[in-house]
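The other protein chains are all here in position, but one chain of the complex has been omitted.
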Amino acid sequence: MVASAEEAAFEVGIKFGTLYHQFAGTPVSPESAESLETAIEEAIENQPHCVDVTVDILEAELEAELAGAPADYTELTGRFMEVEVVVDYEGTQAVARMAMDDGYPLMELVEIGA
Amino acid sequence: MVASAEEAAFEVGIKFGTLYHQFAGTPVSPESAESLETAIEEAIENQPHCVDVTVDILEAELEAELAGAPADYTELTGRFMEVEVVVDYEGTQAVARMAMDDGYPLMELVEIGA
Amino acid sequence: MVASAEEAAFEVGIKFGTLYHQFAGTPVSPESAESLETAIEEAIENQPHCVDVTVDILEAELEAELAGAPADYTELTGRFMEVEVVVDYEGTQAVARMAMDDGYPLMELVEIGA
Partner (left out) sequence: MVASAEEAAFEVGIKFGTLYHQFAGTPVSPESAESLETAIEEAIENQPHCVDVTVDILEAELEAELAGAPADYTELTGRFMEVEVVVDYEGTQAVARMAMDDGYPLMELVEIGA
């Protein structure tokens, strides 16, 4: 028997894996960051039990990366985004976040509860 | 020695492979189709030599797929989009399109020229 | 405070979302199914807390899909694979599976425990 809190945690984990591996690698620039944020949020919010997705593509980080680079775009990766996902599984909410931690994109379950 | 027309054809091919395999599998619904179209267009237009990208996600096809289905979204695949990409390689344009043909998404080079 | 069982469920969810959205869309045929199974398993087993990944690409389903089709390959999607992932989070195991259910790939948390 699996508890609702565990189901909620499982579901929010699926959303994070989906979000990261569907969109990592997308060509992105400071100019296209906003449309990509919106599309990622609306795409993931389609998934079951998903209540809210907030994606912040870090334009200042993109600009720093591109300063002096030969190209004017790069590939989306964990360094360039912060994400929060809220799932509701039969009344139990799970909230998870992704941000950089020691050079790696850390996905973290920050809250579970009714 | 590679001619400009061949370089233009190569570049427009790269854009099609990128577009399809970056975004196929994205959760999509009639409601989220428009933001995904915009994000795909702006993402691919970042790539070198890319002049214009037009993505039409076929909302009527999505609605037909979802009628009577247990879920209210599906995964983006070739059946649900038509695409045109225009590349300019040092003055030579290449235009390619993708549409369904006999059940497969056919990518076709439709025009090359100055 | 998040319990170990919830962390384990979150981690196994991440692995499923990753697996599906990294590899869905890959060109696959009965001949290339086996190398893709192995690569998916070894790729996902790299992720933190992941103990074991078993991917079965359904060659009979691929062959049925391709019988009479104009091409001899298709794109990997949920209809063509069954997956089991085992995660161990600080001594708590979580097991999840994916298989088709009413036309959709259902990801299911099947067991959590010490």
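The letters A, B and C name the chains in turn, as written, and every chain counts its residues from 1.
Keep this in mind: a contact is a pair of C-beta atoms (placed from the backbone, for glycine too) under 8 Å apart; a residue touches a chain by one contact, two chains touch by 3 or more.
For clarity, every value in this text was computed on a predicted model and none was experimentally measured.
Undergrad: Could you run through the displayed chains and say which ones the absent chain touches?
TA: A, B, C
Undergrad: Hey, which subunit A residues sit against the chain that's not shown?
TA: Within subunit A, the residues that touch the unshown chain are 20-21, 24-25, 69-71, 75, 77, 102-104.
Undergrad: Applying the definition given at the start, please give the residues of subunit C touching the unseen chain.
TA: Its contact residues with the unshown chain are 18, 22-23, 25-29, 31-32, 35-36, 38-40, 42-48, 71-73.
Undergrad: In the complete complex, the non-displayed chain touches which residues of subunit B?
TA: Answer for subunit B: residues 2-3, 5-7, 9-22, 94, 96, 107, 109-112 touch the chain left out.
Rule of thumb we're sticking to: only the chains that are shown with their structure count from here on.
Undergrad: Specify the chain most distant from subunit A by Cα centroid.
TA: B
Undergrad: Taking the mean of the CA coordinates per chain, how far is subunit A from subunit C in Å?
TA: Computed value for the inter-centroid distance: 21 Å.
Undergrad: Using the average of all C-alpha atoms in each chain as its centre, how far is it in Å between subunit A and subunit B?
TA: Each chain's C-alpha centroid was found; their separation is 24 Å.
Undergrad: What positions in subunit C touch 2 or more of the other chains?
TA: Answer for subunit C, listing residues that touch two or more other chains: 20-21.
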